[in-house]
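What you see is the complex with one protein chain gone and the rest in place.
Per-chain numbering from 1; labels A, B and C assigned in written order.
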Amino acid sequence: MARQSLQPSRDPADYPFAHRLRTRFAETDAMGIIHHAAYLAYLEEARVEYLRAIGHPYHAVRAGDGEDRAAGGRDFAVLEVSVQFRKPLHFDDEVDVSLRIGAVTGTTFQVAYLLSAGGEARATAVTVHGCVDGRGRPARLPAWVAEEFGAA
Amino acid sequence: MARQSLQPSRDPADYPFAHRLRTRFAETDAMGIIHHAAYLAYLEEARVEYLRAIGHPYHAVRAGDGEDRAAGGRDFAVLEVSVQFRKPLHFDDEVDVSLRIGAVTGTTFQVAYLLSAGGEARATAVTVHGCVDGRGRPARLPAWVAEEFGAA
Amino acid sequence: MARQSLQPSRDPADYPFAHRLRTRFAETDAMGIIHHAAYLAYLEEARVEYLRAIGHPYHAVRAGDGEDRAAGGRDFAVLEVSVQFRKPLHFDDEVDVSLRIGAVTGTTFQVAYLLSAGGEARATAVTVHGCVDGRGRPARLPAWVAEEFGAA
Partner (left out) sequence: MARQSLQPSRDPADYPFAHRLRTRFAETDAMGIIHHAAYLAYLEEARVEYLRAIGHPYHAVRAGDGEDRAAGGRDFAVLEVSVQFRKPLHFDDEVDVSLRIGAVTGTTFQVAYLLSAGGEARATAVTVHGCVDGRGRPARLPAWVAEEFGAA
């Protein structure tokens, strides 16, 4: 299995993309902070917005649209996730989720993240993704991934 | 659209089935109580356990197993939900979700619920369900639903 | 207990406020649609944005800021929720959550909602809220609620 190799920086300038979102009350817990599981949805939302920003919206990836139609739909399954919680988030915080792609292979890629709010790093994270077809079987990444991010 | 017609009683004796679950910390919110959205997952978990108890596990309904194989898989889509929150639930509470089926038609049925903890009614609810096929189109309910619960 | 009395219209023009959000992949389910429990978070997010838009952000209400400082923090606990699911939402849909306040009493108010996407009504909903203090005890609504929305 792929193992995470990216080291997420705490400097927003090290990331080519950032997505701003606002925490929800539903995501708080009885400690009065954002529950740690909600961060995984934030990472996912930022990945989705990044794919849209580079012209490959995830719903099109899943449908097999565009240049990859011949290959059929693809999912970028999560193989691994790691989050370091540095400082809590609270209800109604505006959070910038910065990300960059790295460690691209023929079938996997990794994403490093920095979550910041109020100018402070709140969390860093890495996700490892594997390309799968519509039935969940491992598949080669669409050609544009290698073109866009390079492949090892 | 079907409209809810069941009146959920606050007496557990009025329900033929009850499922006990325990609230999760992840389901609390910054008010220190269980967030209201978590109740919908509790209702769903109780429906799933009820179907299992009567010999029609929901995964088999969805796969089109058993006597309904010819008809193909079915989902019981949620058409409507209504919850009255009477007294809060807290982290680690043991909750009895009592339920009964009613108002069965050829394509829809309703479920009334009582959520109780510590011998007190905490919430009542009604869900209205419509049978759909694997592509989300309205479909007739499996024959066992009418047999088990009667049809109007 | 307060009972919902508002009738949510399916015409966006009947609502004074709308908040646009985008569904998340984490909110989908194995039927390939947005799980019904996610709608409650959408309603809540729209309420929070509405309170911000009228100058009473919910984090300030909870902290007891502004004119209501003397009264201490307040929460608008959810006493009742009812949703009618008319047509499914899918991953990455942009959803307009329209809302209007009504049925204001000294301690409760109601909110009617229309969720629309692609120019179509997808769901309508009503929530009933009761004002509580920091310990969860019923309390009078802040004065601005009656001023803003009228009281019965």
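By our rule, a residue touches a chain if its C-beta (ideal position, glycine included) is under 8 Å from a C-beta of that chain, and two chains touch if they have at least 3 such contacts.
Everything numeric in this text was worked out from a predicted model, so none of it was measured.
Residue-wise, the contact with the chain that is not shown comes from C:Thr28, picked out of C:Ser9, C:Thr28 or C:Thr107. Considering the full assembly, B:Pro57 is the residue among B:Pro57, B:Pro88, B:Gly102 or B:Gly136 that touches the omitted chain. What subunit B contributes to its contact with the hidden chain is residues 24-26, 40-41, 44-45, 48, 57-59, 62, 91-92.
Of the residues in subunit C, those that touch the hidden partner chain are 25-26, 28-30, 32-33, 35, 37, 90-91. Residue-level contact of subunit A with the missing chain is found at 1, 30-33, 36-38, 40-41, 44, 62, 75, 77-86, 88, 136.
Rule of thumb we're sticking to: only the chains that are shown with their structure count from here on.
If each chain is reduced to the average of its C-alpha atoms, the one that sits nearest the average of all protein C-alpha atoms is C. In a homomeric contact, the two copies may use the same or different surfaces; for subunit B and subunit C, over half of the interface residue numbers are shared, pointing to the same surface. Chain centres here are means of the Cα atoms, and by that rule the chain farthest away from subunit B is A. Separating the CA-averaged centres of subunit A and subunit B is a span of 34 Å. For the pair subunit B and subunit C, the distance between mean C-alpha positions equals 24 Å.
The residues of subunit A that reach two or more other chains are 25-26, 91, listed in rising order.
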